[in-house]
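The complex appears here minus one protein chain, its other protein chains still in place.
In this document, chain identifiers A, B and C correspond to the written order of the chains, with residue numbering beginning at 1 in each.
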Amino acid sequence: MGMVGGGRDAFIGAVHRMAAALDGQIELVCGAFSSSAEKSKATGNDLYLPESRVYGSYEEMFEKEKQLPEGERMDFVSIVTPNYLHFPPAKMALENGFHVVCDKPMTFNLTEAKELAQLVEKTGLMFALTHNYTGYPMVKQARDMIKDGKIGKIRKVVVEYPQGWLSTKLEDTGQKQASWRADPNKTGAANSMGDIGTHAENLSEYITGLKIVDLCADLHTYVEGRPLDDDGNVLLKLENGATGVLHASQISVGEENDLNIRIYGETGGLEWHQQEPNTLVVKQLEGPATIYRTGANHGYLGESAQLHTRIPGGHPEGFIEAFANIYRNFAVTLRSKLEGKDPDPKFIDFPTVYDGVRGMAFIETVVASSKSTEKWTKFKS
Amino acid sequence: MGMVGGGRDAFIGAVHRMAAALDGQIELVCGAFSSSAEKSKATGNDLYLPESRVYGSYEEMFEKEKQLPEGERMDFVSIVTPNYLHFPPAKMALENGFHVVCDKPMTFNLTEAKELAQLVEKTGLMFALTHNYTGYPMVKQARDMIKDGKIGKIRKVVVEYPQGWLSTKLEDTGQKQASWRADPNKTGAANSMGDIGTHAENLSEYITGLKIVDLCADLHTYVEGRPLDDDGNVLLKLENGATGVLHASQISVGEENDLNIRIYGETGGLEWHQQEPNTLVVKQLEGPATIYRTGANHGYLGESAQLHTRIPGGHPEGFIEAFANIYRNFAVTLRSKLEGKDPDPKFIDFPTVYDGVRGMAFIETVVASSKSTEKWTKFKS
Amino acid sequence: MGMVGGGRDAFIGAVHRMAAALDGQIELVCGAFSSSAEKSKATGNDLYLPESRVYGSYEEMFEKEKQLPEGERMDFVSIVTPNYLHFPPAKMALENGFHVVCDKPMTFNLTEAKELAQLVEKTGLMFALTHNYTGYPMVKQARDMIKDGKIGKIRKVVVEYPQGWLSTKLEDTGQKQASWRADPNKTGAANSMGDIGTHAENLSEYITGLKIVDLCADLHTYVEGRPLDDDGNVLLKLENGATGVLHASQISVGEENDLNIRIYGETGGLEWHQQEPNTLVVKQLEGPATIYRTGANHGYLGESAQLHTRIPGGHPEGFIEAFANIYRNFAVTLRSKLEGKDPDPKFIDFPTVYDGVRGMAFIETVVASSKSTEKWTKFKS
Partner (left out) sequence: MGMVGGGRDAFIGAVHRMAAALDGQIELVCGAFSSSAEKSKATGNDLYLPESRVYGSYEEMFEKEKQLPEGERMDFVSIVTPNYLHFPPAKMALENGFHVVCDKPMTFNLTEAKELAQLVEKTGLMFALTHNYTGYPMVKQARDMIKDGKIGKIRKVVVEYPQGWLSTKLEDTGQKQASWRADPNKTGAANSMGDIGTHAENLSEYITGLKIVDLCADLHTYVEGRPLDDDGNVLLKLENGATGVLHASQISVGEENDLNIRIYGETGGLEWHQQEPNTLVVKQLEGPATIYRTGANHGYLGESAQLHTRIPGGHPEGFIEAFANIYRNFAVTLRSKLEGKDPDPKFIDFPTVYDGVRGMAFIETVVASSKSTEKWTKFKS
């Protein structure tokens, strides 16, 4: 694996590296960690990389790595830069024959996203998008229970993503994560709806298997002087006639990162909270709720939940482990491909370029809907 | 106290009686418990009332009670019938000089509600509406903290009221509570939004002190053959520029009665759940969340929270106690009036006829909005 | 009902009155609320009692009430005084033909307790002890599930009762509840173990149906200058070979009233917490835990749990309701007796004089064990 972005003061780059390292399937072999060659070197040094594999730019990295013998050169690149710098290196990677893992939202706008999807199709290379929350075992369990009809036809979805970290104008303090997210030239058409709203959208569609087809959005900017939304509420219609609510916020004081979802079907309900990710509440028409728990030793869990769990119940697995599931699945599938084998379908379970297209379409749709006086706006991608 | 409704198989009538009895301030002295004189007698007998004070109709009750000497006759009537039977006895009570406690939603439609408000104004009699959830000590605490500026200017409100009891067509089984609620001729223009949505609306306005001024509603009927809504999602705009989400449901499988509210201001947040009513989570911009708890011995609680608590912390108080707070406040205020004293303002804290008007306007507004293709509908009352 | 004790600044007297009033089965008709006749009158006045039925002493009350005609005079007396004043009025009540409800611990010492038990047997009068925590519906459910073999042979019990209210020398501030409890002449041989340890002991034996047969106690006094224990830890052996831990504390800073119990059998486990009394966690050998919830509409609950619940699930019932269940059962049983009918066995479910004897023996045993260098002390009663 090579990396684009993820220099010393980045948050998500370090997460990607831990996630990639966890299962012993992936080795970081090179990187262009910063647009400053000096900073890139410093990060490479922190990471015990040989100087020769630390590059001053991603262009240089693709160029040089391509010339290395197979087996030595990186197999794929992980792109962990701010949003506006996802598309250029992703495109160049694909054009140079490298598989790609990319952070979300996938691109700066929908046009880039569609172009990327075409490029993935054309090159036949692998592309994973790190909508990491779908990597949690209990999210897999929820998806599988719904697929198996355990809660009947879905009627209602409530998906929330409250955070409070941007309740004040943090971007003015120089905090790096806040700064670029607040800048429309770096983050794209939406902030709260792009950074976290897309996670909520993706989680809902992943678990329910149902596309959102219409929505009614109301986005807001509460902190004065901020050009993009920091909060938004959305009514949803799903393709099967179900309805729902999605709301995401960066000004919900005191909330950390409380992505959560409740799904109600004709015969049962499911509830999952990212901050207590090892618990899935399963509700019944009659009878008490049951508490499903992550655990490699829990025979009542489905195959996929167990496949994405490393340790026995009561040994909590968290954010990094879920993130690592995306990388592990990508790596196992890629290894099969590289070895000329048919990949095991069980591991072909990671977000793709099409999730990315859908996320970008979501952003553009909620922004359009929020400006509209019409109640409903179609959501297609 | 006399009672209209509340026969043997009624749920809410028994709750009213327990709530009224709890604090030793109110004595049930008479009742017209059923439209069947026989059933009314049977209930009166269950309640150890003398036969002479058990009436076959509320008309008879008002007539006969009026003729009893002061001190002996009932001071006020409690109306606990289905929605369509609130207005007639309430009107007659007021016209005959009796104070009124009435279950919610207040009337069958907004027109009746406004007429009732005028009658209350004209007669100068007391009228309490049992939006009982505002009787909880932690709800008082939340209201007072907001009034005192503890969380700053409010930005966002999320108020939810999920229930699951009508996930199947319970009304076809003869279950009495379900049956009349499903009947538009008895319940009014909305079911989920009337029965529980109005509680959510009332709770939000009570705690925040902010009126909802615009809303965008999407009501649904999920159980086939049901004439009224059993689920609804609503976007909100509040008078100070805050926004929010309100949703209420009777088809959220596995949910009992989970009314809850989260409020985010510029400097803090509050969270309260009716099913764990003795806890109020107080969130801060910086610093850990704090867990406020009901308790007559908790010095950090405000005066009103303590005034509505009977026992020390850790001795859970519940639904009946909160309900009883409405009755207690009504009774204490009424007693002052009857004794010719100025009522203590601390106890003039119970929902009034104006809350009822607002609730009926809410019902009509969400129904209209749900049918409209316009995004926003004005909510006035 | 007449009452001994429960004057204006008492806590538990008011609880008894609310509990007795809740279900409309019991009327407070007289009282000797204080050893000061003046205070007694003031309380009687607060409670709207006629002056003629408010007495200056319990002796006077029994004397005068006895002379009233049946149907007018009180049927039973409720004794809510400090511990040392339980036995004298209880004895006198029984000797004068009045049934008795008495607060716990039952007496000042074991000798009195045994004498009282003999007197109850001799008179054939009814006697209920308000170990109120056994009145909770989920406690009934736990008991019944164990009785029905749902968790198999019991192996381990952990019962805890942490409070923090005596972490400082509250008794020196004049706080009434703290003052008499700290006084060995009023409270008896133990404070924490008497006031709350006996609740833990009673709860364990009630739910499991198993007597504690040996114990190893370590009592402590953490607040300097306090003559009695304010904390204690006890190892338990149960009659069937199970073992366990019981600890109770008044110096567990920040704890309110967190009585809780976990029971593990060969095939299942149960967990209940008084501060969230409407939830019973049911654990299985294989499979997820299930969350049983109080609710008159929950068909999966047993008959007794439902019989002790007033309202549907999600409408929380609390401390007063559980307390009221003791009174309701006592009253229903007493009414049958007074009417010459066979009491319904379903309602003959309240703590008796024998629970009181056992509680007093528990106190004496833990005190003896704590002083002993032997590991195990026999616990008989």
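Here is the rule we use: a residue touches a chain if its C-beta (ideal position, glycine included) is under 8 Å from a C-beta of that chain, and two chains touch if they have at least 3 such contacts.
Quick caveat, the model's predicted, so the values are computed rather than measured.
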The listed residue (C:Lys39, C:Lys64 or C:His220) that touches the chain absent from the view is C:His220
Hidden-chain contact residue, picked from the options A:Glu256, A:Glu303 or A:Glu374 = A:Glu256
Which is it among A:Met18, A:Ala37 or A:Ala368 that touches the chain not included here?
-> A:Met18
Across A:Glu112, A:Glu201, A:Glu271 or A:Glu317, the one contacting the chain not displayed is A:Glu317
On chain B, residues whose C-beta touches the chain left out of the figure | 282, 286-293, 298-300
Note that chain A touches the chain not displayed via residues 11, 14-15, 17-18, 21-24, 28, 47-48, 163, 165, 255-258, 274-278, 293, 295, 297, 310-321
In the full complex, chain C touches the hidden chain through residues 151, 155-156, 158, 160, 162, 164, 167-168, 216, 218, 220, 222, 231, 233, 235, 243-245, 247, 249, 251-255, 262, 264-269, 283-285, 289, 372-376
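Throughout what follows, only the chains that are shown with their structure count from here on.
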Farthest chain from chain B, comparing Cα centres?
-> A
Identifier of the chain whose CA centre is least distant from the whole-structure CA centre | B
Classification of the chain A:chain B interface as same or different, half of numbers criterion = same
Chain A-chain C separation of Cα centroids, rounded to whole Å = 55
Whole-Å separation of chain centres (CA-atom averages), chain A against chain B = 43
Could you say which residues in chain B touch two or more other chains, in rising order?
-> 255
